[in-house]
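Every protein chain of the complex appears in place save one, which is left out.
Going by the order they are written in, the chains are A, B and C; count residues from 1 in each one.
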Amino acid sequence: MQTQRSIRLPARLDGSQLPFVAAIAGSLVVAYALVGPQQFSNFLTIGAVYALIALGYTMVYGIIELINFAHGDVFMVGSFVALWILSGPLGLHGSIDNPALLAVVLVGLFLVTMLILGALGIFIERFAYRPLRNAPRLAPLITAIGVSFILQNIMQAFFGPSPVNSPQIFTLNARFDVAGASIGYLNVFIVAVAVALMIALQLFVGRTRLGRAMRSTAQDREAAELMGVDINLTIAFTFFIGSALAGAAGIVWVLYFGYAVFNQGFYAGLFAFTAAVLGGIGNTTGAALGGFVIGFLQVAAAQYGYSRWSEVAIFGVLVLVLVFRPTGLLGQQLGERA
Amino acid sequence: MSETSVQAPPAAGAAARNGQPLLELQDVHTYYGHIHALQGISLEVHRDEIVTLIGANGAGKTTTLKAINGLLHPRHGKVLFDGRDVSHVPAHELVRAGIGQAPEGRRIFSRLTVLENLQMGGYTRSPREVAQDVERVFALFPRLRERARQNGGTLSGGEQQMLAIGRALMCRPQVLLLDEPSLGLSPILVQQIFAIIREINAQGTTILLVEQNALQALNVAHRGYVLQTGRVVLAGEAAALRQDEMVRKAYLGEI
Amino acid sequence: MSATASRASGARERRSNPLRALLEAHRSLAAILGMAVVTAALPLLAAMPPLNGFNSQGVWVDSFANAGVFVLLALGLNIVVGLAGLLDLGYAAFFAIGAYTYAFGASPFSGNDFPFWIMLLIGAIVAATFGLLLGAPTLRLRGDYLAIVTLGFGEIVPTVFLNADKYTKGTNGISGVYQPSLAGYNFTFTDPWPYYLTMAVILTLAILAIYRLQDSRVGRAWMAIREDELAAASNGVNPVSTKLLAFALGASTAGLAGAFYSAKLTFVSPDQFGFTVSFTVLAMVVLGGMGNIWGVGVGAFLLFIIQSVLLKQLNPFFASFGLTGIDFLQYQYLLYGLALVAMMLLRPEGLFPSVRRRRELHAAEELPEEPVAAEAAEGSTP
Partner (left out) sequence: MQSRRIGAIAVAAVVVAGACSSAATPAPSAAPAGSAAPASAAPAGSAATGSKYVTIGVDLPLSGGEFANGDPTKKGIQLAVDQANANGGIAGYTIKLSVKDDAVNGVHNPQQGATNVQTLVADPTVIGIVGPFNSNVGAAEIPITNQAGLLQCSPANTNPGLTKPQYGALDIRKAFPNRINYIRVATTDDIQGLAGAQFAYNDLGKRRAYIVDDTETYGKGLADVFEAQFKKLGGTVVKHDGAPSSTTDYTPLLTAVQSKNPDVVYFGGVTATGGGLLRKQMAQVGMGSLAFGGGDGIVDGPGGVEGSFITVAGAAAANSFGTIAATHDIPNAQAFSQAYQKAYGAAPGAYSASAYACTQVILQALQAVAATATSPTALREAVRAYATDPTHKFNTQLGTISFDQNGDTSQHIISFYKTDMTAAGGKGDWVFVRQQDFGQSSQ
């Protein structure tokens, strides 16, 4: 059987997790002290995007040990789908000032985009990865690169090679002042959506039948099969969720940055993948944490005038973390399995 | 040992077991790559029986189970379950059809809790049935109730075996495949496990037991098959097999 | 499976085919002959249809020399990925280090003018040193964690060359890098042959060296580690030093390739060594057939020619069928992506899988742990 992998999460908060929660809270305080309230909001926002993408990486890795390099491009497609829905069928141009209408549009946007993207994820898995499930490990890695090229080129053919503007349905100057900083409601919304999706994912994976099936399949595919789990279905479903979350990240992206471009998935995906590894690949909580860490590093580099070196900082931190914690911040320890 | 010592053919005991076997293998051949693992296994398991497969390392016992549970599909021959040819049905569907298994090495989901492991066992069934059956398993293995919230990986070997059997029972199998349930357990635990196997059988579950501990296996089983290099070399009533000279020499450690 | 077991089966294979047996017995000779034949045949092919329809022979030879750089890179990465089983996603970093080392050693920017032939070696040594520096703290990481660390390294190195502009001319790159000379003959842009022949010699030597390594104690240790690190370690193989050696050798090959590359292009800049280079080389190794030296070489050669020559001819190609309305160049990466997916689906083990590896693969597909592990354990319990 394969080495142990799992999608792990704390099932519920108990005493053993207090140090963890305290560490997170402490890090947030330090982060706040280092960059101030305005940048704090900035890093939470961009961190949320990375975290959402990283979740898909980590789930797919957890279940089939594939570094799905096309995942960043799935996120990119998500941005374009959201952009298209807003400007195409909905025909929007500017902000929506009626909060009720805004809420309806947002709910619809998230539902439709995430469904479409989930379906795309299933499609990709079915045709590019499933046939290679028993092939040498690197074969699906190469098809992932191929899929990445394909997705980029298709989007480029449809939307052109330049950034395409999307209607920004949030009024940009809807902001409130707190602690001497001016925080956009959009930022709050994005962080809230991301956190809500992450909690929903935790609950889903932790508490539901299908979630259990996913974790079992990740741990021991054959044993899960002997429990009556349809492995193909479960893996497809994992892709569905991961891709839907990437779709959510894509929506958040167009809402926040107001544009999409065919190659935006490359670096976003790279950073998100780094986030997943930083957190301990296969671990959903770790992926989310990693996303925020990377967001913080970018913001801190900008704050202190080292933006030229922000990539070096990110990968440098990654190397350091892995040297001292070879399975990432929250990764499972090796040798757990007897 | 010689093949001339084959005693009663499997059909001999069938008179007592009316009608069609619940599970039947007809001349099953399987391969691992170029290795011809099973070279024509035929056996049958009737309702309410405990049937055991015994044999040395590499005789093909576990492989036979894999041919039954769908992890391995026979290249020739058939597997019939309840009269239906299931040779090429995928493993997860066979669970639904009523074949449950406690796999060799237990294969507990170590980072799922005991309760979650049991819930996985009942994966094919409705939540309400699962809740009922969890109680049933807890009644059978009180230890598991105490450890319900613990991760599977933290259990001792005996507890893990109980969990593996309990988990297999969760799908309400018509036939339960047990692969080496006594492996690595202390003698006392072995006794307990076999007692439980009897009890499960008494409650109406057919059992196909793969054991390397041939004596214990033949003690609980009604009938048995002796496998050697992918073939059935001997078959018969458990009591008869216990008396067989070759079995005694080769598997029961008697001289 | 232990190393000795697969070697034994390799030996069996050898006996079964006399020609193969002869060639394998004199593998060095075969490599030299093979490279000589290839080196002679390629320019001849280039002068014949259909190749001469695309480009003149000289341009083809120039492209072949460029392709040689990638063949060399692929051979080096194959040591790391194919032989030792370590996934390296930042291989371009060592390529960059080799290229910059040569640019420092022989360009008007640095004021140095060391001979190309010495710089080739120095480029390899410097790259290997960085390989050791990166590898020492990280090689104990499990498979894919190592992959991401190397990926990070692959991003860091060009960024350092970009931002340390005092020492590297930053984003402008170092231009006017000196071309090689040999016995008074100066290499020029107008004559691709010296580069081509030099590359052929380098490749031949590299192939000989890698064959030697593969068949040596070290090669067996790599294979053992690739198959089962724990078992290898318990059999006296030191996993860290063995992996480090693979890493350093892979890096030095890339450094060599980098030095040649910058000497031929006469220009290095940070953006030539990005992520896509690492990925392209990895795709070459996997497509060619990991672990198989000739397969990897052919895979790299084909992919390079597809990328830099054939895909660029899409428009003239389709125009010859009267299709002129569409700009096919624009869709070359769609085609490239489809080709990558299709090739992997059709031949997951690569175009030319090594015999050894193919056997492992197909056995692994169906082989359960049962006969190997479980029933062995069975016997050991009372």
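The rule we apply is simple: a contact is a pair of C-beta atoms (placed from the backbone, for glycine too) under 8 Å apart; a residue touches a chain by one contact, two chains touch by 3 or more.
In this text, all values refer to a predicted model and were calculated from it rather than measured experimentally.
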Task: Chain not shown, its touching partners among those shown - done: A, C
Open item on the list: In the whole complex, not just what's shown, which of C:Asn112, C:Thr171 or C:Ser320 touches the removed chain?
Closed with: C:Thr171
TODO: Determine which one of C:Ser28, C:Ser56, C:Asn112 or C:Asn238 touches the chain that has been left out.
DONE: C:Ser56
Task: Residue ranges of chain C at the interface with the undisplayed chain - done: 55-56, 58-59, 62-63, 66, 107-109, 162-163, 170-173, 175-176, 188-190, 192, 261, 265-267, 269, 271-272, 274, 276, 280, 307-308, 312, 315, 327, 329-330, 332-333
Task: Absent-chain interface as seen on chain A, which is shown - done: 38-39, 42-43, 46, 152, 156, 160-163, 165, 172-173, 182, 184, 257-259, 261-264, 266-268, 298-299, 301-305, 307-308, 311
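Methods note: only the chains that are shown with their structure count from here on.
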- [ ] Give the label of the chain whose average Cα location is farthest from that of chain A.
- [x] B
TODO: With chain centres taken as the means of their Cα atoms, state the distance from chain A to chain C in Å.
DONE: 33
Open item on the list: Based only on mean CA positions, could you tell me how far chain A sits from chain B in angstrom?
Closed with: 43
Task: Residues of chain C touching at least two other chains - done: 365, 369
- [ ] Mark out which residues of chain A touch at least two other chains, giving numbers and ranges.
- [x] none
- [ ] Write out the stretch or stretches of chain A touching chain C in their complex.
- [x] 1, 3, 61, 65, 67, 128, 131-132, 134-136, 138-143, 145-150, 152-154, 156-157, 270, 273-274, 277, 281, 308-309, 311-312, 314-316, 318-319, 322-323, 326-328, 334
Task: In the complex with chain A, residue positions of chain B that touch it - done: 69-71, 90-93, 95-96, 101, 103, 107, 109-113, 116, 119-121, 123-124, 127, 153, 167, 171
Open item on the list: With touch defined as at the start, can you tell me which chain A residues reach chain B in the complex?
Closed with: 4, 6, 8, 11, 209, 212-213, 215-216, 219-220, 222-231, 332, 336-338
